[in-house]
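One structure follows; several queries about it will come next.
A single protein chain has been omitted; all remaining protein chains appear in their positions.
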Amino acid sequence: MTEFGIILLSAVLVNNYVLTKFLGICPFLGVSGKLETAIGMSFAVMFVMTLASTASWIIQQLILIPLDILYLQTVFFILIIAALVQFVEMVMHKTSPVLYQGLGIFLPLITTNCAVLGVAILNVQQDYSFFASVLYGFGAAVGFGLVLVLFSGLRERLEAAPIPEVFKGSPITLITAGMMALAFMGFAGLVKV
Amino acid sequence: MFDLWEKIKQTLPMGTSAGFTGGVVHSNQHKRTAGQAIIACPLPELLIHPVKQHIGDPCEPMVEVGERVLKGQMIAKAQGYISVPVHASTSGTVEKIEEHTIPHPSGLGLTSIFIKPDGLDEVDESLHPLPNYRSVDAAELRERIRNAGIAGLGGAVFPTFVKLVKDQKNPIETVILNGIECEPWLTCDHQLMLEKAHEIISGMDIILHLVGAEKGIIAIEDNKPDAVEMMQKTLQEMGLNEHVQVQVLPTRYPQGGEKQLIQALTGKEVPAGQLPMHIGVLSTNVGTSKAIYDAVCLGEPLTERVITVSGDAAAKPSNMLVRLGTSMHFLLEQCGVSSFEDIKVMHGGPMMGELLSQDDVPVVKGSNGILAMQKRSIMRAHFDEEPCIRCGDCGDVCPAGLMPNLLASHCKENQFERAEDYNLFDCIECGACSYVCPAHIPLVHYFRYGKGQVAQIQREKAFAEESRIRSEKRDARLAKELAEKEEKRRIAREKKEARAKALAEKEAAEKAVVDKDSAEQASAEQTDKPEVKADDKPAEDKA
Amino acid sequence: MAFVYPVLVFAGLAFAIGVGLALASRYFHVEGDPLADKVDALLPQTQCGQCGYPGCRPYANAVAGHEVAVNHCVPGGERTMLAIADIMGVEPQAIEEEATAPVVAHIREDECIGCTLCIKACPVDCIIGAPKQYHTIISDHCTGCTLCLEPCPVDCIDMVETPELLEHWSWPVPGTKRAIKAEKRKGKHDAQGELSV
Partner (left out) sequence: MIFLSSPHMHGGNNIQLTMFSVIIALIPAAMVSVFLYGWLAVFILTTCIGVSLATEYFVLKWQGKDTQRVWDGSAGLTGLLLALVLPAAVPWWMAVFAAVFAIVLGKQLYGGLGHNPFNPALAARVVLLISFPVQMTSWIVPMHMDASLDMYSFTTSLKFFFLGPDAVQQTWDAITMASPLGYLKTELGQGVTVTEALVNYHYSTLHAFIGREAGSLGEGSALALLMGGIWLMARHTISWHIPISYLLTMAVLAGLFNLINPDVYAPPMFHLLAGGLILCAFFMATDPVSSPSSGIGKIVFGIGCGVLTWVIRTFGNYPEGAMFAVVLMNMATPLIDYYVRPRVYGHKRGKQS
C-alpha cells in the first residue's frame, strides 16, 4: 500500500511531469489561458494518460515481450495513444462542443504529447506491476492537471495586470512557469524513490 | 463547519457586529444638525414637481397649463400598479409642463409640472380626515395611502401601499420602524422622532392594523439616546408598549439598509430574489409612518417632508420642513449658502447619496438630505485610483458578504459574466467598501457600471432576439409570398392553357362540324388531334 | 521471415482499432452545428449585411465554419467580437470599422411618395405604409441597419440618434484623474511612435 502511495505522490508532486520533467509543456502553455478550458484539458489528459499507461502495459506484456519486438515499442504506443485521443475527441465533440472548440488544436495534439508517450515509456522502463503502472499514469496526469489548473488561475490574473508591453504574453507566462518550477523544488526529497 | 465559522465570525472583533455582517463605524462629528428643531422652509417662487418621484412607473399629468391647483390636489395620476400620484404642495397656477432636470446622477431631465404659488396656501379638502381608521375597510385604507402619494421616505421611495397587504401565504409577523439613520450628516429622522413621536407611533399602529401584525419594533441606534427615550415614553403614554418595543442597536453603517436591519433585529436574512414579506417582516421608515398618519388621520397627502440641509459649506445647517418641489438652491440659500461656485450639491447622505450637476433641481419625495459640500472636500474622498493590493478590507466590511475587489476587477475588465457569478447583483451599493479601500478604488462606481452594462447587454440581447424573430418571420413571409406567387402564376398559366385548349377544341369542333362533309380535311384533323390530346392531359390531372 | 509476425500483429491491431473508431464515430456523431447557434445568439441581429453576408445567421454559419474572421460585425462592436473570439477559441482581432452611436431610421413623411420600396428593403418588417400613402417606421423595432436608405427614390429617410432615456442611463466606467492622465500619456506615446516610424 505504501508503495502505491509513494508512486502516486512522486508522480503528482515530486517528479511532476511539467515542472520537474518538463514534459507536456505545449498544452501547459497552450490551454492554460482559461480556467474552464484547463479543467477540461486536465480531465482529457487524465483519461488519455491513465488509459494509455494501462494499454501500453498490456501491449508491452502481451505483445511486445512475447513476440520479442520491443524495438517496435514506440510505434505501437503511438498507435494506441492516437486511437485513444481520437476517441476522446469524438466524445468531447458530442458532449461539450464549447470545450472542444476551446481546446482546439491541443486536443489532437495530445496524440504527440510527450507527456503521454513519456508516461507509457517510463512506465515500462520502471517495470511496474499492472496496478502500479495504472496508478503511475493516473498520478502523472493528476500532477499535470494540478499544475495546469493552478497555472491557469495565475494566468487569468495576469490577464488583468498591466504587464510591460515587451513581457506580455509568452515571456511573463514562461517566467511564471519558471517560478512555479522553483517552488515545486521544495518538494524535493519528499519521497525517496 | 462553515456555519459554525459564521457564528465564530460574529463574535470576533473584525468588522462584524453582533447584528449584521460587515459594516463600518462613523463618528458623530458630521451630525451637525442633531437636536436642532425642525423649521419650516418659506414658500419659494416656483415649485417643480417631476412626474416620477418613486420607484416604478411614471405618473401622467392631469392638470392643464394655466389651471389653478390647491395644496394637496392631485396633479399627476398613477400609471400602472407600482406607482403613486403626485400632489401640488401649495395653491397656485400651473405655469408650464415640460422637461426639467431631476435629482439624478445622470443630470437628465423628466417631464415636470411647474406651479407658480399664489401665496394663499389654500388646501384641497377632498380627502377627509379618518381618525377612526379601525372601522374602515383595509382595501379602502390602502387606496387612501396610495392616493396620498406615499412612498418610502427613507430614500428608496418604493410605493408604500404595495407592502401593506394582508397576505394569507406570507403573514406579516413583525413590523419594523426604521429610525436608524446611519448616514453621516443626516438627522431628519432623528429630529422627527423627537418632535413627532406621537404621529410616528400612530402611523405604525395603522400599519400594524392593516397587515394584522402582532409585534412592532422601533429600531434606533445608540447614538440617539434622546430619541429612544422619547419613543419609549410616547409608547407608554399611548398604551402600546405591549406590542411595540424600542430596540437600541450599536451604531454601525449600513444598519439602516432594510436587509441589514432585518438581519440585525431578527437574525433572519431575506432570501435572494425575495422580499422581506416572504419572511414575515415589513419595514418602513419613521418618516413614512408619519406620512401614513397624516394621510389617514388628517387627510393630508404627501406634500412636504423633513430634510436635513447641511454640509460643510452651509453656514446655518438645519432640519427643515420643506414643500416637495422646492428648489434646492433656494433651500440652501436659507441655510447660509451664498454662492454655488465651489460647491457641490449632494442629494442624500455622503455614503449613498448622489452628487448633482450644477443645475438647480427640485426637492422630491426621496430627498432626506441636501448637503452643500466644498468641492475640495469631495475631491478628498475621490483620490486617484491606485492598484488594488487585494487586502480584503472591502470584503470584511461588505454587509452582503461579497468580494468587492474581485468584483470590481471583473467589471473593469468587462467580464460581466464572471462578475455576475460573483453575485454582482447582490450588491446594495452601500459604499462601505469604497470607504475603507486603501487604494481609493471607486468600487461602487465599478459595480454600478457593471450593473448598467449587464442591463444594457440584456436589453440588446432581448432586442436582438426580437429582431431575429421579426427577420425570420419576414423571410418566412417572403418565402410564402414567393410560393404563393408561383402558385398563382402556375394556376394562371394553367387556366390560360386550359382556356386555350378549350378554345382550340371548340374551334376544332366547329371546324369539324363545318368541314364534316369535306373528305380531304379529315386527314388534316387527324394530324391535329394528337397535339390537342397532349395538351389536354395536365389540365385533366389537375382537375 | 522474422518480420512477418510483427507486421501482421501491428496490422491486425491497427485494423481492430480502426473498426472500433469507425463504430465510435457513428455512435458519437454530432448533428448540426451547435456552435453556429451560439455565435448567432451573440450577434446583434441587425441583419445589416455590413459583414458581407446577407444577414446574421449566414455570417454565424461562416464564422462557426472558420471561413471568415470574427471581426466583421460592425454594429456588434468590440464586445461582440470578443465574445465570438472567446467561444471560437481564436485570438481577438481589431475591429476595422468603429461602431457609431445607436441610430434609428426616420422618414420625413411630407416628402415620402409612398413607393413602398423601403418596406420591401426592411429586414425586420418595421416600416408600415401602403402604396401612395406616407410610410412610417416603428422606431422601437428599427435595428438601424440603413438598408432602407438606398432604395428610397426621394432620399427622405434620415438616420437619427436614439435619445438617451433616463431609465436606460447607466454609469460610465470610472474616470479618475490618473486614468485620464494615463490616457493622455498613451495618446502622446502613440503619436511619438508614429512620428518616429
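Just a few scattered comments:
So that you can tell them apart, the chains are marked A, B and C in the order they are listed, and the count of residues begins at 1 in each.
As a convention for this text, a contact is a pair of C-beta atoms (placed from the backbone, for glycine too) under 8 Å apart; a residue touches a chain by one contact, two chains touch by 3 or more.
Small disclaimer: the values here were computed from a predicted structure and weren't measured.
Among the chains on display, the ones the left-out chain touches in the entire complex are A, B, C.
In the complete assembly, the contact with the undisplayed chain comes from B:A381, out of B:A40, B:A381 or B:A476. Across B:A76, B:V361 or B:V436, the residue that sits in touch with the chain not pictured is B:V436.
Listed for subunit B, the residues touching the missing chain in the whole complex are 2-3, 5-6, 9, 12, 14-15, 21, 24, 105, 184, 259, 263, 269-274, 346, 348, 350-355, 373, 378, 380-383, 386-396, 399-403, 405-406, 421-423, 426, 429, 431-432, 434-440, 442, 444-445, 448. Residue-level contact of subunit C with the missing chain is found at 171-172, 174-175, 185, 189. The chain not displayed touches subunit A at residues 35, 149-151, 153-154, 156-158, 160-164, 167, 172, 175-176, 179-180, 182-191.
Note that only the chains that are shown with their structure count from here on.
Between the chain pairs A-C and B-C, more C-beta pairs are in contact across B-C. Our note on geometry: subunit A versus subunit B, Cα centroid distance of 54 Å, whole angstroms.
Distance from the subunit A centre to the subunit C centre is 37 Å, each centre being the mean of its Cα atoms. Those residues of subunit C whose C-beta lies close enough to touch subunit A in the complex are 5-6, 9-10, 13-14, 17, 20-21, 24-25, 28-30, 34-35, 38, 87-89.
Subunit C contributes residues 40, 43-47, 55-56, 79, 82, 122-126, 141, 143, 164, 166, 168-174, 176-179 to its touches with subunit B in the complex.
Those residues of subunit A lying in contact with subunit B across their complex are 159-160.
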